[in-house]
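Questions regarding the structure given below will be posed in turn.
Heads up, one of the protein chains got dropped from this complex, but the rest are sitting where they should.
Chains: A, B and C, in written order; residue numbering restarts at 1 for each.
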Amino acid sequence: MIELIRRLLRTPQGALGLSIVALVLVLILVGPLAAPHDPDTMAPLVRYKGPSPAYWLGTDQYGRDILSRLLYGARATVVMAFLATALGSIVGAVVGTLSAFLGGRADEAIMRTVDAVMSIPSLLFALLIANLLGKSSVDAVMAIGIAFAPGMARITRSVALTVRKQDYVHAAIARGEGGAYIVLREMLPNVVAPIIVEATLRIAFAVMLFATLSFLGLGAQPPASEWGLMVAEARRFMHLSPWMILWPSLAIALVAIGFNLLGDGLRDALNPRT
Amino acid sequence: MPPVLEISNYTLDYASPRGDARALDAIDLAIGRGEALGLVGESGSGKTSLAWAIMRYLPGNAREPGGSIKLSGEELTTKTPAEIAALRGRRIGMVFQDPGTSLNPTLPLGEQLAEVLVRHRALTRRQAWAEGEAMFARVGLKQPAQMMRRYPHEASGGEKQRVVIATAFACNPECILFDEPTTALDVITARQILDLFAELQAETSVASLYISHDLALVAQVAHRVAVIHRGRIVEQRTAAGIFTNPRNDYTKRLIAAVPDPGRRLSGAAPIPSGVPLVEARAVSVHYGRTSRLATFFGRARERVVGNRAVSLSVDPGEILGIVGESGSGKSTLAKALTGLNPFTGEIRFDGRRIGGIADMDKAYRRNVQIVFQHPDASLNPRQRIAEILSRPLALYGGQDGPRDMAVARLLEQVHLPADYARRYPHELSGGEKQRVAIARAFASKPRLVICDEITSALDVSVQASVVELLLDLQRRHGTAYLFITHDINLVRQIAHRIAVMYRGDLVELLDIEQLEAGPRHRYTRALIEAVPRPVGGTTNITIGRHSPGPIPGGFDK
Amino acid sequence: MFKLAAIDRRRFIAGTAALGALTLPLRRGFAAAPKRGGTLRVSVDQAVTKLNPLQTRVNCEYLVAELLYSGLTRLGINMMPEPDLAHSWSYSADLTEWTFKLREGLVFHDGTPCTAADVVASFEAILDPKTASPALQNVGPIAQVTATDKTSVVFKLSAPFADLPVTLAYTNAKIVPAAIAKSGLARLDQQAIGTGPFKLVSFEPERLVSVVRNEAYYDKDRPYLDRIDVLVYPDTTAEGSALISGDTDMMVSVQPTEYARLKNSAGVRTLKVPSGQFCNIILGCDQKPFDDVRVRRALALTIDRPTLVDFVVEGYGTPGNDAPLSSAYRFYADQPIAKPDIAQAKKLLAEAGYPGGLTATLIASDKPSVRTQLAVAVREMAKPAGFTIDVQTMPHSTYLDQVWKKGPFYVGFYNMQATADAIFSLLYTSNAAWNETHWNNAAFDKLVGEARTTVDEARRRALYADAQKLMHDEVPSIIPVFFDLLGAQRDYVQRYQLHPRGAVFRLDFVSLGEGAPKRG
Partner (left out) sequence: MSLSYLLKRCGLTAYTLIVVSLIVFAVTQVLPGDAATMLLGENATPAALAAVRDRLGLDAPIWVQYGHWLGGVLQGDFGTSLRTGQAVGPVMVEALGRSLLLAVLAIGFMLSLALPLGILAAVRRGRAADLLVGFVSYIGVSLPEFVTATLFGLLFADWLQWLPATGYVPMTENPASSLAHLVLPVLTVSVMLIAHVSRMVRSELVDVLHTDYIRAARLKGLSARAVLLKHGLRNALLPTITIVALDVGYLLGGVIVVEEIFALPGIGRQLIVAIEARDLPAIQAGALIMAATYSVVNFAADVAYAWLDKRIQYD
């Protein structure tokens, strides 16, 4: 772990990404404690305020403190995105490995189907599913997870296949190793790394997708302080207070950038040969 | 008259965070008109750096503390990039190691030659094209007109290298650098390219610097040979002299390492016990499955053949060499014997019949081990050496005392320090990795080890030591080897019998004595002749003399 | 037929063409004749999906229907009935039989004449449940419609009813050709064959509806405009920007959040009229916990209504006191607005058996957004009194399917109706068409029922006042705020007035003045 972090810090992307993500994690953990106000308390007298000492990032249409809402919202946004990605990655990894393992016509069939599913734009897919499941964060998570699965499956499979062709796997087979050992000890460690990288990059995408769903009214619901929802609500008050829309937008962008950078950093860091 | 290429006291450093690393140290070289200078060195010796330095193609972190490189008296080191660009390809050309990668896959071969003529000799494209055809003809390409229009993937390796050479000679440069021009080619093709080189060298009287790791080869194509080691020219003398009386210790070691078929390394063949250890009976391997669609369209093409009914046997303690060009089915056979490829026919082990992968039980696996060509690929990059080595122990047992002791012993057996156990493969050198791979193979005390080109990725001296190790182990354990290689000289040094394969067929299987006596099969003969023997003077490529010309591709079996 | 009805009385309820024509210019206060010609670009914030006038459901659809079709009467800006296809009407003494006289020579857009037969067919279609026309519940207690001759239509009522001329002006009570009304109304989804002041040119639900002047319209001067383009802007900020940049000439409705910006924009005039449009929080009086009046009153007591007016509509509205009549209604009874009293609310809750407070899920459809805003605000206001309200929003369609008229606790949204009776008997009487609260209060029903058949102004006022008082005390639903209707227009647009009803637009009276852009 320490080694990995050291490797990460070597590249600028890794260093920057790691620090941003670390910051976000801290916010998720201690955010609510650090929040200067209760995120739901309304204050009729201080609506649409810009940044001020009392309200660092200003207030929204109910006079709620935007900073506090952002801090609370970090969980609603990032954690959900993470869960969605995890779900998608796991499902995808299983399908992908299975496909690679079965090989032949089964592999063909699975992958063609995966391709087919992938020809539905992921946002549309997520929309349909979210709509089918209902309108809530959990449903959105499911939707994104399912929408991600095919892509992950494809990647896992291709990685698995390349690893499968490596001589050390041949060596293991020639040695008469059991399938379990080959998959778990020889292949998996080499398959996992690329998947982690991909997953990290997808978290960034998930944050955005999740926010987008909320924005379209299919994700988190008021009075939740999910960032995408905050942007969506703020749109109506754009002209009364641009701040309301600016901050959550920046927050989303920052997190996405963080995970994108981290992903690219990990790609280098996880390569054992460098 | 000044030498065409004159390098004097030239030094090159590469700047790195950990201070400058010296790549070339006070190099002095001179090549006269019509002269061929061979530059021999192992990987990392700096021979390629020197080539780049001459071509003025140095990375950003290159530093040149001093020295000069003169082309016909003109100082190159001080020229501007523009001047250099104008001079490359026109006055100084280069031929690269791998024609497969040094040609642009998306441009026609002719175009890649013509563009040079257009650039340097200000020809119109039509003129350039016509000229190009002439060049192609000159380098012995059949049907030059068609060849001009072909794309790299439509030409064979030899043809491609001829194109590259034609390009290098296109503007009759004063000097050409040949960077391992035959290393990527098959023995016979390589030989043809060498002949072509000699031919052109003689008639154009270009000054050529021939860079190679293969001392034997260089000694035969060059007038003079320079040996480079750790960035220094350690010895420079006539091609004849370098073998007969080397001065420098390194040179001596190098020469010692060069496989010399005249010098047997392995002991006499074991007395045939009657019962062969492993016997392959009409083993055939086919690749790929025909797609249903193809069948549907009625062209279920014949599937790619890896092996066609190969039958051979290995006696206990015997070293059976298998030689042949790439794609001749050597490795396929190895994979079949180790259950990595499904095969038809049957294998007999200790008289037991093995009809397919299913029959390869633990005992068989344990007794038949394989070592692969590339140690980087055959050692799992995410496992420590300890785990890699303890695996077979866990699988086959046979270890006395604690696991790490056994691992240490295995390492010691291949002359590696015990503390390597804690390392990861990428922390080891190529030779060390291969030793680990060998240790892994021997962990199960096998009776047959299949060595699939295990030395071809290694430097000469490393190769020698690995071979040494193998023979040592063989002596100790009486293990039999199936030694697959394309290096005829090497196999002639160690094998008791040699199987020659060609395009999936076993064309000849003969004792080493028979081979020395002169093989019967035409292909085997061509193979043997193609390889330069590492003996000063008695060269079978005489520079300037027209060689018999390319050998026809097909052989009667 | 009772012929010698006192003129003053008749004048009061019934209208005449003369009267209508006379009152019109006076009310508008424009001496100069309006300029004819020009194209008006009106923007609406929702897709115009329904063209069939009997089935239109939302304001922008009403707007289009009103351009293309006519009713027997239409609703004046003062909520009084005006003649439309009918130029005059009379009624029997017991208010159970009404006779409407059509104008001569009415023709549909396709050239066919419009006669009493068409009127009868249209109303038969409206009264047929299969048609699923909102008018069914809103046109009044009509038992039978008959044509006595080509231009006279007789309505027989199941009960005495004083408001018929008003209810017949209901947005969905439009006259369509008898042939279509009988053969199948589906045709009207695609084309428009009415007698309205404009004819349909193009119909793109998500984008644009274009109409041009109907030269065969019964009124020779109206409409003043050659053409009207109704543009759909799903995004309200965008709609505002379009008006500011001059892409459009008029917004029939403006979000409170946009009003200030538009007010401060050059060339734009903002319009504002108090209305009876409101959001209410439906409390299912037939199930726990809201079957207990104390709980209902407790919740009502937590709500700071003036603040809510700010929160929900940026102050463009008036506090409500849980009765559906605002000052915009004729029979509005002024009562003191309840002050929030958390202590009292707690007390009531405890008495009702919820000393520890209670938890409930308040459902709000996502359209219009005020529903959610109200819900979220109420959630916070009710907290201190011990109400733990979990707000759940859902798509409007799901809401209609699963919650509306079923759920015990959700946010409703209703336009102003033409009459007090209309809103009461639409939502709150036991036999109300949309009896969501299931309050089913006999006393209330009696009051409303009596008022319906009463002609005497003062008496009616008294009855309705009691009804409102009753609702204020019993709180079948919380009506915390009435919205002002907001609109905006370029200043060259003339003779446009916001109609408090919200669903009436009267664009055929609108004309373009100096500085109007020339448009194809």
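We adopt the following convention: contacts are C-beta pairs under 8 Å (C-beta built on N, C-alpha and C of every residue); 3 or more make two chains touch, one makes a residue touch a chain.
Nothing here was measured: the structure is a model prediction, and the numbers come from that model.
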Chain not shown, its touching partners among those shown: A, B, C
Which residue of A:P36, A:G50 or A:P121 touches the chain not shown here: A:P121
Residue, one of A:L57, A:M208, A:A224 or A:L240, that touches the chain absent here: A:M208
Contact residue for the chain not shown (choose from B:R63, B:R119, B:R503 or B:R522): B:R119
Identified contact with the non-displayed chain, of C:D221, C:D401 or C:D456: C:D401
Touch criterion as defined above, residue of A:S158, A:S249 or A:N271 at the omitted chain: A:S249
Selected residue (touches chain absent from view) among A:T97, A:T156 or A:N260: A:N260
Contact set of chain A toward the excluded chain (per top definition): 112-113, 115-124, 127-129, 131-132, 134, 204, 208-209, 211-212, 215-216, 228, 231-232, 235, 238-239, 242, 245, 249, 252-254, 256-257, 260-261
Interface residues of chain C (partner: the chain not displayed): 47, 49-50, 55, 57, 129-134, 136-137, 186, 189-190, 204-207, 231-235, 237-238, 241-242, 245, 247, 395-398, 400-402, 404, 434
Residue numbers in chain B that touch the chain omitted from display: 55, 57, 85-90, 93-94, 96, 98, 101-107, 115-116, 119-120, 151, 153, 164, 167, 291, 293-294, 297
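We take it that only the chains that are shown with their structure count from here on.
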For chain C, residues contacting two or more additional chains: none
Contacts with 2+ other chains: residues of chain A: none
Chain A-touching residues of chain C, taken from the complex the two chains share: 235-237, 240, 255, 257-258, 260-261, 307, 310-311, 366, 369, 372-373, 375-377, 379-380, 391-395
Residues of chain B touching chain A in the complex: 335, 338-340, 360-362, 365-366, 368-370, 372, 374, 377-383, 391-392, 395, 424, 426, 437, 440, 444
Residue ranges of chain A touching chain C (in the complex, touch as defined): 40-42, 44, 47, 61-62, 135, 217, 221-223, 235-240
